Each structure stands twice: as C-alpha cells, then as structure tokens.
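All protein chains of the complex are present and in place, except for one that has been dropped.
By letter and in written order, the chains are A, B and C; residue numbering begins at 1 in each of them.
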Amino acid sequence: MDLTHTADEDAFRAEAREWLRAHVPARPLPSLETEVGFAAHRAWEAELAADRWSVVSWPERYGGRDAGIFRWLVFEEEYYAAGAPGRVSQNGISLLAPTLFDHGTEEQRARVLPSMASGEAVWAQAWSEPEAGSDLAALRSRAVRTDGGWLLSGHKTWSSRAAFADRAFGLFRTDPEAAKPHHGLTYLMFDLRAPGVTVRPIGRLDGRPAFAELFLDEVFVPDEDVIGEPGQGWRIAMATTGDERGLTLRSPGRFLAAADRLVRLWRERGEEPGARDRVADAVIGARAYQLFTAAGASRFAAGGTIGAESSLNKLFWSEYDITLHETALDLLGPEGERADQEWAEGYVFSLAGPIYAGTNEIQRDIVAERLLGLPKGRR
Amino acid sequence: MDLTHTADEDAFRAEAREWLRAHVPARPLPSLETEVGFAAHRAWEAELAADRWSVVSWPERYGGRDAGIFRWLVFEEEYYAAGAPGRVSQNGISLLAPTLFDHGTEEQRARVLPSMASGEAVWAQAWSEPEAGSDLAALRSRAVRTDGGWLLSGHKTWSSRAAFADRAFGLFRTDPEAAKPHHGLTYLMFDLRAPGVTVRPIGRLDGRPAFAELFLDEVFVPDEDVIGEPGQGWRIAMATTGDERGLTLRSPGRFLAAADRLVRLWRERGEEPGARDRVADAVIGARAYQLFTAAGASRFAAGGTIGAESSLNKLFWSEYDITLHETALDLLGPEGERADQEWAEGYVFSLAGPIYAGTNEIQRDIVAERLLGLPKGRR
Amino acid sequence: MRFLLTDEQQAFARALDTMLGAADTAAAVRAWGAGDHTPGRAVWTRLAEAGVWSLAVPEAYEGVGPLPVETVVAFVELGRHAVPGPLAETAAAGALLSRLAALGHDTPAKRLLPGIVGGGTMATLVVSEPGPPETGSAAPRPEAGSAAPDGPPEAGSARPRPEAASATPDGRAETVGAAPRPEAGSAAPDGPPEAGSAAPRPGALGMALDADAADAVLVVQGEELRLAAGHGPVVRSLDPARRLARPDAGGEPLAVGPAVAEAAGYAARWAALATAAQSLGVGLALLERTVSYVKQRSQFGTPIGSFQAVKHRLADTLLALEFARPLLYGAALTLRTADVAAAKAAAGEAGYAAARTALQLHGAVGYTEELDLSLWLRKARPLRDAWGTPARCRALVLDGLGDRPGGFGG
Partner (left out) sequence: MRFLLTDEQQAFARALDTMLGAADTAAAVRAWGAGDHTPGRAVWTRLAEAGVWSLAVPEAYEGVGPLPVETVVAFVELGRHAVPGPLAETAAAGALLSRLAALGHDTPAKRLLPGIVGGGTMATLVVSEPGPPETGSAAPRPEAGSAAPDGPPEAGSARPRPEAASATPDGRAETVGAAPRPEAGSAAPDGPPEAGSAAPRPGALGMALDADAADAVLVVQGEELRLAAGHGPVVRSLDPARRLARPDAGGEPLAVGPAVAEAAGYAARWAALATAAQSLGVGLALLERTVSYVKQRSQFGTPIGSFQAVKHRLADTLLALEFARPLLYGAALTLRTADVAAAKAAAGEAGYAAARTALQLHGAVGYTEELDLSLWLRKARPLRDAWGTPARCRALVLDGLGDRPGGFGG
C-alpha cells in the first residue's frame, strides 16, 4: 500500500502545473458546444499539443510523452485543478485512440493520431442508432463491399461532437446473414464531410448542439479505414466501450477540482449548515473516486485488466456528478436557475451521465450478474 | 374541499381527549412483546373497553360506538397524541374483525367480537408459511374434512403476537385438487391452546418474541369457525389484506404524534441544523399522510372503495416510519445504540414495515401494474 | 369533512385540460422562449375567458375570489400543459392588489385588477424587501417571547400560533418565518436577532419573471409598492421559457405603508401555492408521458416498461406526486405559511424527481430539446426553487409548528 509518487512523477507534476499556470486562459472559453467555442477549444488543443500536453500517455512519436498511468493521473489532477478547458478531442483520444493502439495498423496510427493530438482533426463517435441505444447489437446501419472499400448507409444518432467535428468512427453491419446479431459488424472510420453524409445537429436540453444525427447514403470508406478484421467490430468495440467506462473517460482530477469548487461556493455562501453533509459527501466521494482509481491503476500497472468493475466506476462518477451539481444549484438558491451562472452547463452535462456509455440500469445489471453472480433475468 | 369537523366530531374529540388525559398511564407500559408487557397491554384493552374506547368504529352491540371513519381518525389522532399504549389487539381488530363484518355470520360476530373488544381474547394472524411469504398462493397447510369440522395440519410462521395470544386465523388448503393454487383455500379461526397446536416463539432482532411459528397436527376446528364458504378463503383474505394495507393498519395519528416527538427531540438537541431538513420532512410527511388518508376516507364515506392505491399508502408509511426513526437515532448520536432509549423499540419495529403485509417490492409491482398500467414482467 | 374536489371543481379542471390540449401550448412555449409572445398571449386570453385570472380577485373588482382551491386546480392544469408566462406572478399580483384594497388601499386595485381579470394585463411581481431570506437559519429570530418586530402582537395562547387566528395573518411576519420562538434550546437566545449566522443572505432572485412580456411589473420593496417603468436585459433560465430580468429602479409608486408588507406576504403565499401546483402538474405530465414511452419503447426484445427497475422507479414517482397532491389542497384551505411551505417543498421535490425519472427512462431522446418532453423537463427545477426553495420551505415548516402539530381540528 503506497500512495507516494516517484521523484520523476513529482517533477512531471511540477512541470505540468507550471505550464498550466502560464497557459490556461484566465477566463473560461465559450461553451464547446457552440461553433465559436468549438473553434476556441480546438485552438486550445493546438496550444496543448505544441508543448506535448495534449496526449501525455501516448508514445512520443504520435505527440505524447509516453507517460505511464500514474503520470497521466497526475496530469489530469493538475489539469482540472488549474481550471483548464474541457477537451474537445476527448472522444478521439479516449475512445478511438485506444482502439487504434490495440487493433489498428501502424499505418493507421501514423496517419490518424498526430492530427488527433493537435486538434486538427476532431473525432465524433457514431455508435447509437434510433432503435439501438442500450441494445447495440440491434444496429442496422450497413457497410456494403465495393471496389477498394465499403459504402456506408444508414442512420446514426447521439453522435457527440458531430455538429462541428471532422471525422467519426462506429460500427456497421457488413454481414446481415451472420448467425447472431453481434456478429457481422465492422469497425470503420469515416469523414463527416464526405459525399453522402448529412449531419443534423441535435440540441440538448440547454439548446446547444452537443450531438447530431448522421444520415449516411452510400458514403465511401476506403479499406484503409477499417479497423481490425471485417466482422470483428463487436469484439473491438466492446474493448473500447470498456475503456469508455473505465479509467480514461472521467479522471479523478476532474471531480477533485469540482469538489473543491463546491467547497468554495459553500464557504462563500456562509457555510449553510443544512448543506454541510452533502458538501462533505462531495469531498469524500472525490477522494474515494481518486483512491478507487489509484487501486485500479495499480492493478493495471501490475499487469491486471479492468473488467466488469468498470461498471462500478461508471455508476459512481455519473451519479456523483449529478449530486454534486444539484448541491451547487441548491447553494445558489433561486439564482440556480440562471443559465449564465458557472454551474449551469456542468449541471446539464451531468444529467446525461447516467444515460450514455451504457445506461446505469444496464450497468447495474452487469454488476449484479458479473460481479455478484446473480442469475440473468429477463430484466 | 373541506377539512372541518362537525360539532359532533369536535365533541367526540373533546370527550376522547378528556378520557385519555385521565386514563393513559403516566409511564409507558413494558414492551408488549414480553410476557409481562403483554399482560399489561391486555389490561389496558380492558380499561379502554370498559368505557367503550377500544373499538370505536364497531357497532355498539359489540362494544363500539358506531363511529364513522372521520370519528375513527379523530380518535386515533387523540389516542397517539396522548401517548397511549400500543394496541395488543390490533391484529384482531384490524384484520379479523373487518372480515367477520363482511363475511362472517351473525353468530360468529356475537361470539367473537365482544371478547376481542375487551382484550379477553387476543388474536394472532397466521398467514405465512416458510415457503409462502410474498407468494401466499403457495400455501401448503391443509384442513381435512372430519365429522363436524376440519383437522388442520401444517406449519405457519411469522404469526405476529402468537407467542402470547389466545386464538388465530388464517388460510388453509381444503382442496388440493383445485385448478389453480389460489383456489381451494379456506379461511378458518382456531384456538392456539387447542390440542395439536405447538407454538414456538421467534425472537425478532431485539430478541423479543414478536411472532411465532405454529406447528399444527390434526387440530380440530368446528364448522362454526369457518368464515365464509370453504374454498373461498383466497377471495376473503385478499379483501382482508387490502384492509391491512389500507386505512386500518397505520392511522395518521400515529405518525403525527411521532413527528411531534421528533421535533421535540430535535429542539432538545439544540436544533442541529444538519438534521433540519429531515426533521421538517418528517413533519411534512405526517401531514401528507394525514391528508392523503383524509382524501381516501372522504372517498370511502362517499361510497367509494380503496383499491390498488392502498399499495401507495403502505409504501409511504413503511418507509416514512424507518426514516423518522433513523433521524431520531441520528439526533441521539452515539446514544442511539442504547437499547433502553425511547426510540429503540420503535426503530426495530419500523424495520419490519417494508417486509410484512406484502413486501414493498411487491407493492411497487402492484402500483406499476395496476395504477400505471405497465406490463407484467417476470419480475 | 369532505376532502375531495367538488363536481364543479373537477369540471373546471377538465375544461381547462380540454382547452389547453387544443391550444398547442408546446408551440407557444417554444415561441415564448424565443421572445415571441404572440401564441402565449393567445393562450393567456383563453385562460382569462376560462376565469383563471379572476380566482384571486374578489367580486368588487370583477373577480370571483378568493378561491385558492380552484387556483390549485387551475395551476395543476397549467403545469400539465407547460403553459408559459408569469402565471403564478399574475395570480399573486391579483392577490396582492385585492388584499391591499381590503386593507384600505384600493386605488391600485381599481386601476389594475379589471385588466388582470380580463387577461389584458399580464402582470409580474417581485418582492425584493424584506423578501424571504433563502436559508431558514438566516431568518430573523426575534428575542424570546417578543412578537414579530413590525407586526401587531399576536393574540392568543402562551405559545402564539399566528396562523390559527386567521386564514390571512400578517403576511410579513409569516413570510420571513418570524413566528415567536420562546422555547429553550433555540439558537442564540441572548444574542441579537441575527446572531448565530453570519451567513450572507442570498435573498430572493430579485428578478422578475417575463418582465419583457408583462404589461405591469409590480415591485414590492419594504413597505412600498411600485410599478417599474422598465427592466434590464433578459437573462436565460435553465428553462428558456422563463425569461428573467431585473426591474429598473424607480418607477411609479402605487402604495406605501405596513399594509403593503402584509399584502406582499399574502401574495407570496399565493404565488408559492400556485407554483407548487404547477410543479405537481409538470410532474404528472412527465410521469404520464414516460409511462406511455416505456410501454412502446423496446430494447432487448421487450418493452422497457416491463423491466422491474423501470416499473419501480415509476411507482416511486407516482408515490411522491400523489402524496404531494393532498398537501396542496390542504394548504389552499388554510393558506397558512407552514402549510403552503410544506406543499411547496413536497410538490417541488416530487416534480423535480419526476423530471429526473422521465429523463433517465427516455434515455438520450429525452435529453434533446426537440422532443416536447424537454418543455416540461426544464420547468421542473426552476419551479421547485421559485417562491421558496425546498430548504427555505422546510425551515418555514419548522418555524410554524406549535407545541404539537395537531390534527385538523385539534
């Protein structure tokens, strides 16, 4: 049991802190779910990348620093503690990149990763379809073989960032005759500006186009943009969604910083005693998440893997995030309804947490069946 | 919309209040789940009955006052506000008596009710069996036809009050060949001291024998102790359990008084601000339950019936009762663990609320299916 | 005792439901949020025709009131149909002016009430001072045994219960939760009234709802009622159909004196009650829509409404709403501060919980503004907090207790 960092890690922390102190914008950028905010966040990615801070855990040859998991955690703590902007490249970095590292070719990595690291290409995910939300195996969009590649057709939705992004990745049915619906799916990357792609932005609750529908009509994708073997998409994607729920989506630093902001708000509001326990729980929860993650990272560093316990992780942060924001709004009292107060966008964002990346109902089923060994029900 | 009482009801309230002021024991009786406490509570029933306060809503000829539902509610408010003892005859009065009124014969009523009203005969319920808890249709105990009556055999459990009570009532399988498990059940009364009955008290969490197992070995029950037609027990019992969940089991007066005690405790403990919201919620909840009941009683008085909404009622009071007691224990701090403090027994008692009279899981299924019209699942 | 809606009241609810169901309120809400008040004003006129704006106003001023139960009935329907506009505020303005008239200041009533009742005058209202502080602990607590500092001494028992004497007691004392608290153990018995909390008092929002649409922006400040001449820029709420703006200082004084503060307290209770009723209606609509949705939405080959976790969550939603409902009617009958506060807390929380449930069970589609569900989802939380946050209401409930909670007639 050891929570100390190496001298290298401490030096890395100091370097990150110093860089962030010098570079983090003094005023928050506009919402990244707006066109102007998207551009500002893309510019911030370039600024990060210029000093190799955008993808610290990647190999140096793709723009990273070969940082191990503990240095990644250190960076995230410093990043959010510094109040740095949200990451517009999050989907690419945390979902697509791990897949490319595990299942892509060297050619694909060399072609895709550097522009992802610099924010030059921002990636959107394209998993869901109208009739396939929690039930991904029900996907219908198809990719049909053509000369030198595939033609994508169908209807994707809830594609985060797609309103302003450049490229996307997702699963497409390449073998409609496959024995089981999980089979016959292929993992593909495609261009959102390609002929045949129609992007229809969808406003979330606060009206901002945080995601989009994609209508695909014979969109050509060259063979080089297939990840892994055709027909293996489900297996590859499951590894990716495991990652999505695991370490890489919600770093502890994010919640440590949020809890800290909540404590400041509580103090500013006169330490309202009726909210004391909830504020303390936010602090305790952030610390618990930090330490839970440290244990997972330690297992990972020791050669272990993250399995169904990533569902615990997802349940925890998604509910934590809502509770934290609700507490903040309560501290604001009637001012909490103002859309221009600093907690408003985070609150709206938090509400999506229990829905995406596998609804919390599904996650609880997984925890009960895989971690506790309870019988599968009809749900 | 009218919450006012008639002059008669006000006079009734004043009379009850005055009587209770003069008669309620200054110090709490010993726990009614002990032999000595049971006897003391039985004596209290006799004292109530002597002045016709034990069963105010019954007809006068059985010891009551023909009080309508609003006068019953008034009495209950005054009763609990006065800090009067728990009712050892509760099972008989609220479960068996309504059944006798609806399904019994005049001979049965005349024979059974007066001694129930006076506490001379205390009744236990005998519904559950080891393999039939929430799933009452799975009952196995049987009644076999014999000359002039029936012979009961089998194993009942969770029989409240049976450790010290005199008689019991329950369902027994009289037709093992019936087409459905719900059919072929008969509603019977029997003597707990009859030959063939073995009563094994069961200690609840605090060790007190709040219920018992009953082992029945060819216990003779005369025909006169069958309620309704043989084979009609399920239908009759369902009416009774509806009652158990409805108006007659948990009167609002009980929770109004409990919330009042909680407020006093909170004030005594310096109005701990961290508990303020929970104390207020106890007050609000008691008032909500009072008014919800007033609405139900008004519908009932206007000729309506209580249907599946009795499941809402049961969910509400059972969870309310636990939360209220947990708040009290929290206000007591480390002293809360003392078994001799005044909230301890109520806390232990409250924990059973979501389990008996149909578990809260079943109640939620009922609410979802019958009130919201959601499809039956496999559960 | 007949704690049920009368046939007439039920018919009133059905009539409003039918009228609003035909009025395309969803389009009106969306237009309202975009600053186009035309369709909303059309609905407003129909509400006037249905008599909604006459409920707080006595016959002398062309109303039929005060009818708080009917107000609850109406506002549940307004919530169920997500009607936009300063609804509770207009009702409360009617109550304020009516009350003021009863207290001897009838000029503003004569001038404004007929327009309010007729639907031609959409009003909004801000009570800025001595407006309800937003945390219970920060409520002024007069020294032990004394009466409320500015109000008349309370008549009655050793432990005064201001609500018991009258259905409309001194509004100000009630609004600020200043019922005398003589008992031992109360905070800071020897200190000045505000000792025990150096907390800043966030106070009310200080903004008027939909001032840009209203014909009359009424502002109560201390003992003064005035008609603001304009307002600052519109600030968006989490519900875009709630447009917030700070009234300009100054404007035309309408009345001055202690009666203003008393009438403002009365109006604040009326506003809180109406808002609570809207919360209940919003929650009911969300539940209803979600129940329909989960019956038809299938995943894993079966309607998601057959999953037990879904069923139980919806059952809990119904439970909270159905236990908030009688609190509303009870509060309408007494208009006591503590009763209104209890109803407001319970209905506000139940409506918001219904929104959380509706969003979760709809999944991603529920998170979009284009699904009409969003029109209700976004209302739930602002309504929960307007005219008394749950925390403040809970504090008022405790402040309003006597020596025992007491029964209906006890």
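Everything below uses one rule, namely that a contact is a pair of C-beta atoms (placed from the backbone, for glycine too) under 8 Å apart; a residue touches a chain by one contact, two chains touch by 3 or more.
Fair warning: this is a prediction, and the values are worked out from it, not measured in the lab.
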item: In the full complex, displayed partners of the excluded chain; value: A, B, C
item: Contacting the left-out chain in the complete assembly, out of B:116, B:286 or B:344; value: B:344
item: Of A:15, A:135, A:191 or A:260, the residue in touch with the unshown chain; value: A:260
item: Touching residues (missing chain, whole complex) on chain A; value: 1-6, 9-10, 13, 70, 74, 77-78, 81, 253, 256, 259-260, 263, 267-271, 273, 276-277, 279-281, 283-292, 294-295, 297-299, 301-302, 309, 312, 315-316, 361, 363-365, 367-369, 371-377, 379
item: Missing-chain contacts mapped onto chain C; value: 185-189, 191, 195-200, 307-309, 312
item: Missing-partner contacts on chain B, residue numbers; value: 128, 133-135, 138, 157-158, 202-207, 211, 268-275, 329-330, 332-340, 344, 347-348, 351-352, 354-356, 359-361, 364, 377-379
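Going forward, only the chains that are shown with their structure count from here on.
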item: Most centrally placed chain, judged by C-alpha centres; value: C
item: Centroid spacing, where centroids are CA-atom means, of chain A and chain B in whole angstrom; value: 53
item: Mean-CA-position distance for chain C and chain A (Å); value: 40
item: Set of chain C residues in contact with two or more other chains; value: 136-137, 306-308, 310, 390-391, 394
item: Of all residues in chain B, the ones touching two or more other chains; value: 273, 276-277, 377
